[in-house]
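A single protein chain has been removed from this complex, and every other one stays in its place.
Coming up: chain A.
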């Protein structure tokens, strides 16, 4: 069964080669032309494929960007004392200068977590008492070097 099928296949292939040899020049050239057309179609199809889902390319953080975002997070945090918004500096102490209590501090750390997209463990959070310390921590964590 298999043998006969094989034999038939070889026969048809040899017949086809004979045919293609005998066919005129126009037909063979059209076959030759067909190949690049196919590959072009494939390229077009690949180009039209869209990347699914919202993909935001990773932002390249620099010292300046991190500093701005740290300060922005503090200023836009909803419970920052309104009279002290302008006094927020990199050196100001959260508890002594801004008058936050430890619960506010926890909330502020959560705001930083949301802003920079990673979790700050409780053990590290209690050492971050100034924007400068937060800035340093984020730069270490995110490998910011310029």
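Simple rule for what comes next: a residue touches a chain if its C-beta (ideal position, glycine included) is under 8 Å from a C-beta of that chain, and two chains touch if they have at least 3 such contacts; residues count from 1.
As a working rule, contacts and distances are computed from a predicted model.
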item	value
Chain not present in the shown complex, as UniProt names it (candidates "Complex 1 LYR protein domain-containing protein", "pyridoxal 5'-phosphate synthase (glutamine hydrolyzing)", "Eukaryotic translation initiation factor 3 subunit I" or "26S proteasome complex subunit SEM1")	"Complex 1 LYR protein domain-containing protein"
Residue touching the undisplayed chain, where the options are A:61, A:110 or A:144	A:110
Candidates A:86, A:122 or A:143 - the one touching the absent chain	A:122
Those residues of chain A which, in the complete complex, touch the missing chain	102-103, 106-107, 109-110, 122-123, 125-126
